[in-house]
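Here's the structure, in structure tokens; my notes come after.
Apart from one protein chain that is not included, each protein chain of the complex appears where it belongs.
What follows is subunit A.
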Amino acid sequence: MSEPIGEVKTTKEARVIDRNETKGEEGKHKYSIIVPTYNERLNIALIVYLIFKHLRDVDFEIIVVDDGSPDGTQEIVKQLQHLYGEDRILLRARAKKLGLGTAYIHGLKHATGDFVVIMDADLSHHPKYLPSFIKKQLETNASIVTGTRYVKGGGVHGWNLMRKLTSRGANVLAQTLLWPGVSDLTGSFRLYKKSVLEDVISSCVSKGYVFQMEMIVRATRKGYHIEEVPITFVDRVFGTSKLGGSEIVEYLKGLVYLLLTT
């Protein structure tokens, strides 16, 4: 694993960021929604439609970070730009598949909002929850609002018993070892204050879903105020991808890494 880039803020600095940003003006917030895509020709259009539907009175921009999809995702995004405006939908593509963490960093560079939302492009994350994220953040002035599938009001559809068992077992193990302070560690539907995301992401080096875990655990360690909102997760790809032995090994390795280095 390579060295983390950039400066790592201390816990005290993290608390200062929390406090300073209460002094911001109420109601003058802009939300940058970063959506990494790869072969999501249909889904990206659906997501854009749903975001516009559910965020009517909110100032936001959608940043699509496409990794050179061969299925025409970028062409669709350009059509959407004609429909909704190039100031609302930003296409910031990359040449090839370069990984999720770097996709967020790339999107962050082009984000002009004071808040950043990250979400998946495959419609497992439904934009109808965006207002509840925003509301929770405004009520509590949290630095991070993370969606959780595992509490009442949330839920998962499309998982069989085995998948639920591994999910639950993995979660309990992570809770026992890491004391993360959130109920859903691997979730990737989150709202961050922009400065907080920049700080946390610069100190994360993992890949895949361990990256999502690392982000939230590092944020907890740095003392950032984290709130949760229930979300529902409709998994439409589960049937096609199995959770195999190698993924379990990767997960355990990730847990040990986080145990020792955070």
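Just so we're on the same page, a contact is a pair of C-beta atoms (placed from the backbone, for glycine too) under 8 Å apart; a residue touches a chain by one contact, two chains touch by 3 or more; residues count from 1.
Criterion: contacts and distances are computed from a predicted model.
Considering only "Dolichol-phosphate mannosyltransferase subunit 3", "Cysteine desulfurase", "Exosome complex component RRP46" or "Glucosidase 2 subunit beta", the record for the omitted chain gives "Dolichol-phosphate mannosyltransferase subunit 3", by its UniProt protein name. Screening A:41, A:110 or A:136 for touch with the missing chain picks out A:41. Among A:28, A:96 or A:152, the one in contact with the hidden chain is A:152.
Hidden from this view is one chain, which touches subunit A at 41-43, 45-46, 49-50, 72, 76, 79-80, 83, 123, 126, 149-158, 161, 164-165, 168-169, 171-173, 175-176, 178-179, 221, 232, 234, 259-262.
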